[in-house]
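What follows is a set of notes on a single structure, which appears directly below.
All protein chains of the complex are present and in place, except for one that has been dropped.
We call the chains A and B, going by the order they appear; numbering starts again at 1 in every chain.
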Amino acid sequence: VAAVIAPAQAAEKTYRLKLAETWPTNFGVFSHPAREMAQLAEQMSNGRLKIEIDTANKHKSAFGVFDMVRAGQYDLGHSASYYWKGKVPNTLFFTTMPFGMTATEQYGWFYYGGGMELMQKVYEPFGLMSVPGGNTGMQMGGWFRKEINSVEDLNGLKMRIPGFAGEVLAKLGASPTNIAPGELYTSLERGTIDALEWVGPSMDLRMGFHKIAPYYYTGWHEPGTELQFLINKKKFETLPEDLQKILLTAMKVSAYNMTIESHHASAENWFNMKTEFPDVQVKNFPPEVIAALKKANDELLVDAAAADPLAKEIIDSQAGYQKLIRVWTNIGERAYLNSMAEE
Amino acid sequence: MIGIIMFFAALLMLLVGFPVAYTFGGVALIFGVLAEGPDIFAFMPFRIQSIMENVTLMAVPLFIFMGIVLQRTRLAEQLLESMGQLFGGVRGGLAISTVLVGALLAASTGVVGASVVAMGLISLPVMMKYNYDKRLACGTICASGTLGQIIPPSIILIILGDVLGIPVGDLFQAAVLPGAVLVGAYLIYILVIAWAKPEMAPTIPRDDSLNRKQFYLKAVSSIVPPLALVLVVLGSIFAGIATPTESAALGGVGALILAILYRQFSVKMVMEASIETVKVTAMVFAILLGATAFSMAFSYTGGDYIVEEVLSDLPGGATGFLILSMIAILILGFFIDFVEIAFIIVPILAPVADLLGIAPLWFAILIAMNLQTSFLTPPFGFSLFYLKGVAPREVTTMDIYKGVMPFILIQILIVISIMVLPSWYGLV
Partner (left out) sequence: MFLLRLEQTIDRFSDLLGKIAAILFVLMLFNVFYDVVSRYLFNAVSIGMQEMEWHLFAAMFMLGIPFTLRAGGHVRVDVIYEGLALRKKAWIDLVCTLVLLIPFCLLVAWYGVDFARESFQLGEGSGDPGGLPYRWIIKSIIPFAMFFNFISGIGLMLRSINILAGRHQDDDYTPIQH
């Protein structure tokens, strides 16, 4: 009798996973994918998968998620790949790149252009898997206290802009500056810094930057910021195959939903901002500036590719795919949008 | 359940008198390991790292250093004495000066440890010298050192803005009037108590050898330099030269320049002042480390769920809800860190407040004022520990506990006034 019951019990066994988020509690759309994923996984598995989520307010280590999932203190994480650049340089490429692909194009690269395989190649040596975790969509270029009319205007510009994009700006003479999030508002208000880049319309409005900086520039440096689910590989392999499939499917669906929700929320927030604060001036960087930024960006990518073979493989793969898919984007969406009067 | 037992165990253990920091850490260890196993402590390095990387906390040693240099050069003492004397026949002049200097420091930092310790170093010895009532002195310092939380820039307000989705600038603006009223209420209390019980806050005798002109000249010469220093610190923020944290470094270097000008500078003095700074800073941060271990054990053993449950269904309409939620926050503030309250409890209360039509700005200022009180409430009020850490030996923990009571009452009264008169404060 025991032999008959045993497999049935095994099938009913509940697997409990713990997920650590980089985000604090209630961090707008960023907080949704992990929760939706947990709910979907539990429902689809008929309660056999239970996922408990700890926000950064509980574990207190927003940027320790990589290490904690790697060490098995958490089984899963929800974060963004480029945060781990200091630990593993090649993780940089799987979030978004200046002048890179839009969200839709990048999903094409992930799922059909070899992006997923390259991402696993980067994460595998650390006992981790990474899968897309939702896209914020186009991010704005930031809040500026002064207008940028030429490349010279970037010279000495004190801007809070971390990571690779900061490096690009630095090449053109700007001064990327570290400012604690709690002091950003006062620093921008008082002119301690001239400009800053935060998240996007919804989060930016919560910080109130529209009240202290007249210019809101359109984006160039994060055309489609992809978040990530991190998975401890060893733990993942202890799950029965069906649960593995359910977990990955729940991640994919929730990532997809966040991408849509984020697009929607940005539209709504943008509308509200324009209605409530009509004085905010939306600006595009002049073509001359964009060209200089693009040139600096390309040079940095050449350096990065020369430094590491895997980096070269990723950069080439992204550039090749972007070239391919952009042709269609141009014929498809760009032509369509151009053919219509702006409404 | 473990969370609650742990809390009372910590309370008992604290009474034994072993250093607070290690008591928190040790109790966290015992309960955390019993409930979850030793691996729960694998989270500790991450939490410590977060404190190490928190650059806003750099204001703590920087302000302490400024305070210590001003104290060693006797510039702070002369400032407070002269201010006290200028108040002439008014009793409590020294305490009034303390509140005013505290308010100025508050406008340049939002880190409680920084201003309480700096004020404790600067003004407690002077008040003791002039035979102030120990309790009144301690209460005044704790309260005015904690003003940094409500007077912008302030960390509580930034966190609340984030949690409640209110722009930081709006909150900063809205907090100015309540902050000013609070300062005013402190001053009135000091005036009244000094008038009713002169022995608690004696006037500072004037130096009879000086004529009127000499007296004012001396007063100006001892008030202007240190006050100018504080104004430089503040000014550097407003002029966009430095962030609030960095401004504290300008204060430290400025204090050294003053020491040079007053011919009190020496390498030995700097070294001694910085060893003293290290000692006081380490005292503050050891408590932060112990407390993060404690809150880790508390939340990972399910403590945060208990709190959530209690709060998720507070009864009553808008008024009832406001009163109950403020009482709940006040009580929780007795033993939970304000950051935890802002992140764990406020998100539970905010949707209800929204539903009842309570203006978010109003709600936020109420909570901020209330959380500010939590720094002062025994037994776990951080301001109280910090002051104890720099107080002379004859000041006991009990003195501080008792001294701060009237100020807690004042804060509660202000919270009530904001609750009753939101429109007067411009919050609705």
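Just so we're on the same page, a residue touches a chain if its C-beta (ideal position, glycine included) is under 8 Å from a C-beta of that chain, and two chains touch if they have at least 3 such contacts.
On a predicted model such as this, the values are computed, not experimentally measured, just so you know.
Among the chains on display, the ones the left-out chain touches in the entire complex are A, B.
Check A:Glu36, A:Asp67, A:Glu105 or A:Asp153 against the missing chain and you find that the one touching it is A:Asp67. The chain omitted from view is touched by exactly one of A:Arg35, A:Lys50, A:Lys85 or A:Lys235, namely A:Lys85.
Here the missing chain is touched by one residue of A:Arg145, A:Lys158 or A:Lys211, and it is A:Lys158.
Of the residues in chain B, those that touch the hidden partner chain are 13-23, 25-30, 33, 38, 41-42, 44-46, 48-49, 52-55, 57-58, 61-62, 65, 236, 241-242, 245-246, 249-250, 252-253, 270-271, 274-283, 285-287, 289, 293, 379, 385-386, 388-389, 392-393, 396-398. The chain not displayed touches chain A at residues 67, 70-71, 82-88, 126, 156-158, 162-164, 166-167, 170, 175-178, 192.
Definition applied: only the chains that are shown with their structure count from here on.
Between chain A and chain B the centroid-to-centroid distance comes to 38 Å (mean Cα coordinates, whole Å).
For chain B in complex with chain A, the residues that touch the partner chain are 39, 42-43, 46-47, 49-50, 54-56, 110, 153, 155, 158, 161-163, 165-170, 172, 237-245, 292, 296, 299-300, 304, 339-340, 343-344, 347. Partner chain B is touched in their complex by these residues of chain A: 24-26, 55, 57-62, 64, 67-68, 71, 73, 178-183, 185-187, 189-192, 205-208, 211-212.
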